[in-house]
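Omission of a single protein chain aside, the complex is shown with its protein chains in their original locations.
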Amino acid sequence: MKKLLFALLLAVSVVSLAFAGGTGDTGEANLQFFSWYGTETDTFEDQFLALVDGIEGVSVEIEPVVWDQMHPILQARIAGQTMPDLIDFKGQDISKYGSAGNLLDLTGNAWIDESVPNAARTNLQIDGKDFGIPYSALFQGVFYNREIFKANNISIPENYDELMDAAAELKARGITPFASHYADTWNIGNVTMQFAMSEVFNENPEWGNDLYAGKVTFEGSEGYRRVFEHVKDQYDNTWEDTFSVDFGEATARFGRGEAAMYVGGTWANRNFREFPDLDYGIFPFPGKENGAKLIFEPNHTWAISAATEYPDEALKVLKAVLADKSLAATLVDEAGAYSLMVGVESADPYPCDPDIDNYKKNNMIVDVSIGNNQIKWAYQEEYSRYIAEWLLGRKTLDEALEAATAHRVNISQ
Amino acid sequence: MFSQPRLEDRLRRNYLGLTAPALAVYLLGMLVPLIIGFYYSLTDWNGFSPQFSFIGFENYTKIFRDSRFLNSLKFTSLFVIFNTIIQNALALLFAVILDSGIKGKNIYKTILFVPGLLSPVLVGFLWSRLLGSVYPEILVSLGFSGSIKLLTNPDTVIIGLLIINNWMWIGYWMLIYLAALQAVPAELYESASIEGAGAAGQFFRITVPMIMPTITFCIVAVTLGGFQVYELIVTATGGGPGHASESFIMYIYNLAFASERAAFASANSMIYVVFLLIVAFVQLKLLNRRES
Partner (left out) sequence: MMNRHNRWKLGVHILLIIIAVFYLVPIGMTFLYSFKTDQEVLTKSALDLPERIHAENFLEAVKKLDYFRSFYNSMIITCFSVVCIVLLSSMAGYGLSRGQTRIFSVVFMIFVAGLLIPLQAIFVPTYILGVKLRMLNKFWGLIFLYTANSMPFAVFMMMGFAKGIPIDMEYAARIDGCSVPRIYLSVILPLMRPAVVTLAVLRAQIIWNDYLMPKLFLQKQSMQTLPVRLTNMFGQYRYAMNMAFAAIILVSIPVIVFFLFNQKYVEKGITAGAVKG
């Protein structure tokens, strides 16, 4: 008992200390920055804070959050009317929070156009208004191991049949055609959206809206049926244990040359860098016809809460960030991102970058936001589970497609 | 003598006074959120929109129509049933073994208990790797073949999760059974062995009846605990493959945050609380009958 009392006394003294050390009111606008940048971007954060230090009357507190928990926590914060002032989103989130009225309208600030061209923003805009400013991008497509392609005399497939021929040829030679990691449902979600961009949204850019309007269904759509079937094709041409392989393991195997292709995105670059001997490129996921485009996705995207107490100060911070090219360059170096700021290039390009530049030059790029804004990420993840159930024999293809259609009631449109 | 009733009164007020702070804190910190949750369940709130409207009990009428509702409830119930049986049976078995005067009892006790002190997130993360690659590799090197990746097959994922959850908690319940066993008077066993009862006979004729109150307690507690397992499953399987290991709490969570139906999720939570109330009530009734 004495020990317990002692501990209690000790704790009391310690805690009184903790409460005494409260921060005094300095008259500064203290902004909260809700950020899913990981701990791997320390320099970026330091540089960002130094930048803010230079703005008079403003200070920023960074509140890191992991991606998995970001939306539950953000929704709780919104419900409690304590939404953070500055938020780092993924491009795909802007339509959800922007149309609900949670975000500040940033339209009409000339300094935005100077740093991030309108073309990069169009697809995130809601009725022509900017609610989020994309800051970095990802590119998605099919990574291929240049050496394996060369050794087996395989050229870049231009359409889906050629891709499957290449896969069959590789398989016949004992090489796993595709790397994949279905242990992460998001892998299925990602590849389906890549497929859907060429099979569905290419023909009907309003397909998702039509779905909510009841004009189309998954089971009634030739395109989406093909999308689901493409996943099956990939499943038949990847390693057997894909449902227990996660992202780290899949990229490591691709890095070791254990698979010839990987349908994914440039977020894998930093893992590939652990394998200095790996030479790889990227090509767009091919559709029925030739001429598929490489997928572009706005990744880190700046937004300001509509409920912020300090809209002017938050705008000041955003303006300073968008004017600071060296900050953007740090993000490129540290996070392996592709900057959307005018004139910010990578000092240390990845092996697939020449390919990306090539597609960019030839205007062969398509913004996945078209699809993501309509079939939101949570929806994609949900129908990915139905696809998994189909692959594992728990549902028929039609049941999976019907279940995907039925899920639309869960999305507030 | 005449002051007796007044003393009773005073004592009762004192006892209530001692209970009051705990009750106040609990009512404010836990029941008020539950009531707020109930309020939201009567709206059409999507979870992030500033506007929503009051729609009465409409959400409740839709609950049973969602196939994921039944699916997740089925998974959760299966998980809980097996979890309760395995956890109690093995905990009791280990307790009996350790109580038999074996050497190194304390070391084993500690080893078995420590997993219960780790965070469920860590445990799920560790075991998804162990079951996904480490153990299969070992088994293959020993000459086994076939489907040994428990978490990747919809039919076996529940087995994998049961292994993980039991690894974590058996030690804890074992300690409780051990404590109960030590309280059984030794003379009972002596007289039984004079009568010629074997080990099994002694166990069922003496041990089980003597520790029945503990068994009741453990069964109810493990059952309720099983219904609330969440973090461990999220980190180990994320509810997959497909929806094969989606527990009910995960379903509620996904409705609220991945889907945009916070209000509907709230309605589901309320129904779940009622469901658990019924389960606990039935279980106690059944077990109490056995006890007496």
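Remarks
Letters A and B mark the chains as written, and numbering starts fresh at 1 in each.
As a convention for this text, a residue touches a chain if its C-beta (ideal position, glycine included) is under 8 Å from a C-beta of that chain, and two chains touch if they have at least 3 such contacts.
What you see is a predicted model, and the numbers here were worked out from it, not measured in a lab.
The chain not shown here is in contact, across the full complex, with A, B.
Which of A:79, A:320 or A:406 touches the hidden chain is settled by the complete complex: it is A:79.
Interface note for the absent chain: among B:134, B:208 or B:286, the touching residue is B:134.
For subunit B, the residues touching the absent chain in the complete assembly are 11-12, 14-19, 21-23, 25-26, 28-37, 40, 47, 94, 97, 100, 102-104, 107-108, 110-123, 126-127, 129-130, 133-134, 137-138, 167, 175-176, 178-180, 182-183, 211, 213-214, 216-218, 224, 227-228, 230, 249, 252-253, 256, 262, 265-266, 269, 272-273, 276-277, 280. Where subunit A meets the missing chain, the touching residues are 1, 4, 7-8, 11, 14-15, 18-19, 32, 36, 38-40, 61-69, 72-73, 75-77, 79-82, 247-248, 252, 255-256, 267-268, 270-271, 274.
Criterion: only the chains that are shown with their structure count from here on.
The geometric centre of subunit A is 36 Å away from that of subunit B, both derived from CA atoms. Contact residues of subunit B toward subunit A in the complex are 46-51, 67, 128, 131-133, 136, 149, 151-154, 238-244, 253, 255-262. Subunit A meets subunit B in the complex at residues 71-72, 74-75, 78-79, 96-97, 100-102, 182-185, 241, 243-246, 249, 378, 381-382, 385-386, 388-389, 392, 394-395, 403, 407, 410-412.
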